[in-house]
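Omission of a single protein chain aside, the complex is shown with its protein chains in their original locations.
Per-chain residue numbering starts at 1, and chain names A, B and C are given in the order in which the chains are listed.
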Amino acid sequence: MANGITTAIVLRWLERYAGILAEKKDHLTALDSAIGDADHGANMHRGFQAVLAKAPALEDKHLGEVFKVTAMTLISTVGGASGPLYGTFFLQAGAGLAGRPALSPQEFAASLERGVAGVIQRGKAALGDKTMVDVLEPAIAALRKAADAGELTPSSLAEVAAHAEECAKATIPLLARKGRASYLGERSRGHQDPGATSAAYLFTALAETFSLQTPKL
Amino acid sequence: MANGITTAIVLRWLERYAGILAEKKDHLTALDSAIGDADHGANMHRGFQAVLAKAPALEDKHLGEVFKVTAMTLISTVGGASGPLYGTFFLQAGAGLAGRPALSPQEFAASLERGVAGVIQRGKAALGDKTMVDVLEPAIAALRKAADAGELTPSSLAEVAAHAEECAKATIPLLARKGRASYLGERSRGHQDPGATSAAYLFTALAETFSLQTPKL
Amino acid sequence: MKKLINAPENVVEESMAGLAAAYRQVLTAHFGPNFLRRVDAPVNGKVSVISGGGSGHEPLHGGFVGRGMLDAACPGAVFTSPTPDQMLAATEAVHGGRGVLHIVKNYTGDVMNFEMAAELARAQGIEVEAVVINDDVAVKDSLYTAGRRGVGTTVLAEKICGAAAEEGQSLEQLAALCRKVNAAGRSMGMALTSCTVPHAGKPTFELATDEMEMGIGIHGEPGRERMKLRRADEVTDLLLQPVLDDLALGSGSEVLLFVNGMGGTPLLELFIIYRRAQELLQERGISVARNLVGPYITSLEMAGASITLLRLDDELKHFWDAPVWTPALRWGI
Partner (left out) sequence: MKKLINAPENVVEESMAGLAAAYRQVLTAHFGPNFLRRVDAPVNGKVSVISGGGSGHEPLHGGFVGRGMLDAACPGAVFTSPTPDQMLAATEAVHGGRGVLHIVKNYTGDVMNFEMAAELARAQGIEVEAVVINDDVAVKDSLYTAGRRGVGTTVLAEKICGAAAEEGQSLEQLAALCRKVNAAGRSMGMALTSCTVPHAGKPTFELATDEMEMGIGIHGEPGRERMKLRRADEVTDLLLQPVLDDLALGSGSEVLLFVNGMGGTPLLELFIIYRRAQELLQERGISVARNLVGPYITSLEMAGASITLLRLDDELKHFWDAPVWTPALRWGI
């Protein structure tokens, strides 16, 4: 393992994610039009543009600070259901990381596991409820597996991203039980969950970050 | 000349006119949509349905009464610009006809001439202003000619009706100077005036009344 | 046609019945002929103020019946002037002995029908004065038109004259006041969409998704000019400029700024218009001393807005501020 998951890598990851959201915001909004209120793309885009604006000032900060600023920025700019949930994800992911300049793959996996646990605690969604949890939980489990195998490579992360995308697609037939889509009852089936989709992009962004910058760590 | 223009004939005329309006109300409203407020068909239909309801009670009334009841019914049911104008038309047409069971062709023409004079006095429209006057005046002039020639026949009245229709069509290129169409300025050109069109139907109805009932008088 | 109605021919009566049921303390509906009147009319010793016009402009006029505003309102069919028998019956019903003011919007039909009603009322010994409101600067008042239309200023005239009547002004004074309001008020409107007259069943006109109509009236009719859609601030300037020019308002003058919704435009958007309008007036040194924002004189579900400016003085401010209690305007009571 080189020097692990550093602040620089996390910032590139967040920047790449912001880039994907900018590209995909209309798609996310279209998904949210079918079973929600047509704002998920705009919400996420607004939030990560704000994170992007803060990134330069974080270059020399420890990971606890990076995750916390990201979390607080999302909480105060995204709004809706996704704001507190993604905010909580990064807040919990950063808990206990004060002073840490880098994480090992296992530590990184543990950090994201804390994140998803925070999302579940806040939103009370279970697997299969057709929410972002349906992607976050299995994708992070896959990431943990790769980390436990010793290293995170562009190819192992590409597999995690592919799995995340599959999980997002797998929300299509589900009946929504949480969030606004649940109001639709049976009519929520047949549509991909917007939050699950934006969650999958997190792992696409991560894989792209690694394949661009860090062949192996 | 048989027994002239009787109450029975006038009532058949009004009934026939109500029938045409019922058929053509959507067309009149479509014309009024282009350069007005999309109500001329409904207005005229409502008014002449009310006249129709009064007709049975008028069978044994003199022409003064027939015209007056028609006028008052229109005034209190049509509304808009066409209500007072058609109302005035019949009110003036019936002026001085108290006690008269029938009119000669010339008397009938004179009655309608009084009618159109009333319309002009009320509405202040001149020929060429793109209103019902553009049909009423020339069509009644043609009727007068036929009457002065001695008789009103189905064929002479068919000619009057054809002339009225031409006059209605001739409003298409005109610039509206009265009524709601005048607000459109140059944009009023290229559309047939709804009131001119409903006025033309008066003469269609008259011709049909004669061809159905009275081969010659 | 998508409307919450039962049948086109029942729209006006059923809506009147609903209005009267909801505001039993304020007004009463009379059917055959149709009019709405103040529940306490005739108010003795007060000049009565009556207006009316086609339906489809709600809350105008029925929503302005009540203390401090109209004594009666006569609704016609949708976009169709009411008939003289309505105005005559309303006039008789609310006449309190000191005469009746008819506030008439300048449309051929309204003017003729109100004229006939006034003649009939006068024949019965009721003093009637009619004032015609013609404030729409989109239409030039010339030999080639039926004159400027009556639009937004009508609402303001009804409020102000209603208050003056409540304070005991004579018919002559009220008619003069109404003419003064009319002379001091100007409006201009625009539309993003047409509307559908229930009887017609389809939109009066069609607009492409990137077009708007400038210089519309309040009858769902096309306007003076079709233009490419612009930003709200530019639309506001296009509406306000001709109004300012026509009123020849100089720096230091005081106005009432009325931003009106045509029916289908959300309040969210009306306040964006209001923001720019008051900013522009401020730039010109004109002070917005009073205002009104909302859908008060509408064209069914049309999306669009109009702006009315009323030049103010102490008298007009006094009557504007006076208490009013109607379905659509209420303060001080």
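Rule of thumb we're sticking to: a residue touches a chain if its C-beta (ideal position, glycine included) is under 8 Å from a C-beta of that chain, and two chains touch if they have at least 3 such contacts.
Predicted, not measured: the structure shown is a model, and the values here were computed from it.
Student: Quick one: which shown chains sit in contact with the chain that's not drawn?
Tutor: It touches the following shown chains in the full complex: A, C.
Student: At which residues does subunit A meet the chain that is not included here?
Tutor: Spelled out for subunit A, the touching residues are 29, 33-39, 41-43, 46, 75-85, 122-123, 175, 177-180, 182-185, 187.
Student: What residues on subunit C make contact with the chain left out of this view?
Tutor: On the side of subunit C, residues 1-7, 11, 14-19, 21-22, 55-56, 58-59, 63, 78, 192-193, 209, 212, 229, 231-233, 235, 263-276, 278, 291, 293, 295, 298, 300-301, 303-305, 330-333 touch the unshown chain.
Convention: only the chains that are shown with their structure count from here on.
Student: Which chain's centre, taken as the mean of its Cα atoms, is farthest from the centre of subunit C?
Tutor: So the farthest one, by centre of C-alpha atoms, is A.
Student: What whole-number Å value describes the gap between the mean CA coordinates of subunit B and subunit C?
Tutor: Centres of subunit B and subunit C (C-alpha means) sit 33 Å apart.
Student: Report the inter-chain centroid distance for subunit A and subunit B in whole angstrom, where each centroid is the mean of the CA atoms.
Tutor: Comparing mean C-alpha positions, subunit B is 75 Å from subunit A.
Student: Return the distance between the CA-based centres of subunit A and subunit C, expressed in whole Å.
Tutor: 55
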